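The complex is shown incomplete by one protein chain, all other protein chains being positioned as in the whole.
Per-chain numbering from 1; labels A, B and C assigned in written order.
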Amino acid sequence: MRKFILDFERPVAELEEKLEELKQLSSAGQPDIAAEIGYLEAQIEKLRVHIYSNLTPWQRVQIARHPDRPRTLDYIEAIFTDFIELKGDRLFADDPAMIGGFARLDHVKAMVVGTQKGRNTKENVMRNFGMPHPEGYRKALRLMTLADKNALPIISFIDTLGAYPGIGAEERGQAAAIATNLMTMAKLSVPIIAVNIGEGGSGGALALGVADTVLMLENSYYSVISPEGCASILWRDNAKAPTAAEELGLTADKLLEHGLVDTVIKEPLGGAHRAPALVARDLKKALVAAVRRHLTKTPGELVEGRYARMRAVGSFESAEEAAEASE
Amino acid sequence: MRKFILDFERPVAELEEKLEELKQLSSAGQPDIAAEIGYLEAQIEKLRVHIYSNLTPWQRVQIARHPDRPRTLDYIEAIFTDFIELKGDRLFADDPAMIGGFARLDHVKAMVVGTQKGRNTKENVMRNFGMPHPEGYRKALRLMTLADKNALPIISFIDTLGAYPGIGAEERGQAAAIATNLMTMAKLSVPIIAVNIGEGGSGGALALGVADTVLMLENSYYSVISPEGCASILWRDNAKAPTAAEELGLTADKLLEHGLVDTVIKEPLGGAHRAPALVARDLKKALVAAVRRHLTKTPGELVEGRYARMRAVGSFESAEEAAEASE
Amino acid sequence: MPISEWFGKNKNDNNGEGRAEKLVIPDGVWLKCDSCGEVVFHREFERRFKVCPKCGFHAPLGALERIAHLIDLGTFNEIATGIVSCDPLDFRANKSYTEVVEAARAKTGLAEAVVCGSGEIDGRPVAFLVMDFSFIGGSMGSVVGEKVTELFEWAADMRRPVVSVCASGGARMQEGMYSLIQMAKTSAAVGRHASTGCSYISLLCHPTTGGVLASFASLADIIVAEPKALIGFTGPRVIEQTMKQKLPKGFQTAEFMLEHGQVDMIVPRADQKETIGRLIDYTTRDVG
Partner (left out) sequence: MPISEWFGKNKNDNNGEGRAEKLVIPDGVWLKCDSCGEVVFHREFERRFKVCPKCGFHAPLGALERIAHLIDLGTFNEIATGIVSCDPLDFRANKSYTEVVEAARAKTGLAEAVVCGSGEIDGRPVAFLVMDFSFIGGSMGSVVGEKVTELFEWAADMRRPVVSVCASGGARMQEGMYSLIQMAKTSAAVGRHASTGCSYISLLCHPTTGGVLASFASLADIIVAEPKALIGFTGPRVIEQTMKQKLPKGFQTAEFMLEHGQVDMIVPRADQKETIGRLIDYTTRDVG
């Protein structure tokens, strides 16, 4: 039973309730109901396929934020073995919104880092809803530097609405922490694979995203600004978030189309939380393949390749061509 | 006129008061007093020479802590030109107990860092009495690393009772901050000259003291623990601080004798605050000489030399020899 | 007219005191200070590069004014030119992105929100970039990211120090992820420049926030701020909404950032050129 129903899932939920009623009538002895049950089941399936095959960007954002969606630690547990969590930035605090440690991916020793949301309200308070403070980014950087020292590939999990917008975060240099991660990740001489498993919110997500391969789950999103933030700035109206989500091109398929990410991992109909083990299996395959591919490279090739990868991102044209085209 | 008289200076101060009285009588017209004045002046001079030529370690500690003693910024002003202060650790705060920045020493571009005490109560509160928090050590490290990048020699001024013993300092990793400075300073490939101008209290002082040349002013002290702390542990009696000061061998002359520092800069009778310009002049000479000597070395020579210098410090003997000797 | 010509034009003019007046459109002899409300003499205001002579308020400067202020007359040569933004997402709000960019071009006379070039500061050769907040809030899209990256790469090749002057609201949302990744791209370029041993001095002006502060603007060896400039990752309004409480007075000002260890010094506009020049001296190896 799903605990949480998104708005656009309600039609299915309603039919499912009806189906439940029919089934109870059937088991209570009411005859001639089997055909009706069969029909309803087919209808439900049709509706589900219809809804989930035509998700709008905003609907995907909602799935990406679904409270039952698997979190970083769920994937670490399902995909890796021998995880040893390492804590602390050695400067100010341990940030529970950011986790990391050693783990083995199909026997390959690796370092995992990632933002971590809670599974319930209590956990979410502890994890600050997966929004790191500067100490979280500094912990991640410490662990990635340790991976670099030990020639371990890095797998980073992205699932955050963004860096936390608070007074303490500003006091302790949120911007400098993110910038330092961006600069340093570009220089690390080990493979870096980033995977966006849910929300990829702005600079706070990118601070784990400078990678050799970037994977996205089908219903994750990656955006320069939250749809709500964009709507509030451009339309002065948060309710325009669905439109903003559309315009921002933040879905996995769109980003793949633009060549900004490498691979999209399919999710089961309805989202990753409907069959977490299946998603973990496919994600593992993709991670293993990516790590294998990059582990054959020399440190120099990795660093040059990663630089070239970022260097190439940009949508612009020569001024002359533009002028000619507009004539 | 001195504002502040140490206990052991009182006999001189009393004679000086008497002298003042006599001079007033004289100027008031009282005859036949000139001889007496001359005699008293001679007596005072004799007494001063006697006291200041036979200072106990504890008396030197008191001079090192004298409120009128020149501070780091006073020496920077007197010795260097074109000082540009740089602030902040880029992590948590700017620590006013630690200062630093670019400056020129006799036209040589350099980086200066140092602990900074206040000149009065208000300043001392702002400067936390010259006792740094972790952010102070991290600021100093940032500036020293910047000096390393730019091939600038480092001059560090030590004048602190020690790293600040407070809750926030512990929370933010006082020990780790000091340790990181010790390790990193050993690796910097530029000349480092440390000068102890007053108090050199324990690890908090040493965190600026890993150097190629270590200078001490005559009445500064450098100690593994404060005399009061030592007395409180060993005799359970703070009043035993003078004895502890004796035992700890913390004075400049003693440390020179043991080969633990390189040069002692003489101070005028009574301490550096009696003639700051004179002390600054002599200190400048010593600094210029030290910087010149080390600037001719390659980065490799500097790092190896600094390592060897520390590596050689230790008072021990072979167990066999010791056994033979005790037979 | 390209910027280089614009500045080249001044080459043989009298320099020093009088050069600011070149930028004045004399639409009035007096003007009212935005901060203290006092009426000040226009020429005086412009001569001080828009610092109020009564209260010291630092009014915003455009990119060309910044160049005139900091770079020796006649030495500026624009580089990293010749590219213009596309509209990769076909982004439409009230206006299309293309219209937004065209309006910004018309308003500012600039091709984009950043101007990059080589030049001299009191005779010292530097690579220089300056952002203009009046161009779509100084936001960083693909073109800004590319130009900044090219400048750092050029400076790395030429072994020149970089001086950047930022005023930006952050990433340019109309380019979506293309904008976001410019943060990584420019930061990586700063890293390569730093690896050559060259230095980088960043001047933060009102306001510098978001994706620009969280990338190249924060990665300098030495960070200088203009008095009272707003400097922060998340804008104060968003924080206030999240925290549901009033922000402390002076939050995210340059002075606040100095206290919290995020910038090295605050330097009034009148002293910036001299101070930056001295900093370059200290961070450039003497040719022996």
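FYI, a contact is a pair of C-beta atoms (placed from the backbone, for glycine too) under 8 Å apart; a residue touches a chain by one contact, two chains touch by 3 or more.
As the structure is a computational prediction, the values presented were derived from the model and not from experiment.
Colleague: For the full complex, can you list every visible chain touched by the one that's not shown?
Modeller: Among the chains that are shown, those touched by the missing chain are A, B.
Colleague: From the list A:86, A:275 or A:319, pick the residue that touches the absent chain.
Modeller: Per the contact definition at the top, the residue touching the missing chain is A:86.
Colleague: Of B:6, B:151 or B:186, which one is in contact with the hidden chain?
Modeller: B:186
Colleague: Of the residues listed, B:13, B:34 or B:175, which one is in contact with the missing chain?
Modeller: Of all options in B:13, B:34 or B:175, contact with the hidden chain holds for B:175.
Colleague: What is the set of chain B residues that contact the non-displayed chain in the whole complex?
Modeller: Counting only chain B, the missing chain is touched by 163, 165-167, 169-176, 178-180, 182-187, 202-203, 206, 209-210, 222-225, 229-230, 233-235, 247-250, 255, 258, 260, 306-307, 310-311, 313-320, 322.
Colleague: What residue numbers in chain A mark contact with the hidden partner chain?
Modeller: 82, 84-95, 102, 109, 135, 139, 146, 149-152
We take it that only the chains that are shown with their structure count from here on.
Colleague: Nearest chain to the global Cα centroid?
Modeller: C
Colleague: On a CA-centroid basis, which chain has its centre farthest from chain A's?
Modeller: Taking each chain's C-alpha mean as its centre, the farthest from chain A is B.
Colleague: If you average the CA atoms of chain B and of chain C, how far apart do the two points sit, in angstrom?
Modeller: Those two chain centres are 43 Å apart.
Colleague: I'd like to verify one number: the distance from the centre of chain A to the centre of chain C, where each centre is the average of its C-alpha atoms, in whole angstrom.
Modeller: 34
Colleague: Round to the nearest whole Å and give the separation of the Cα centres of chain A and chain B.
Modeller: Comparing mean C-alpha positions, chain B is 55 Å from chain A.
Colleague: What residues in chain A touch two or more of the other chains?
Modeller: 171-173, 176
Colleague: Can you list the chain C residues in contact with two or more other chains?
Modeller: 194, 260-262
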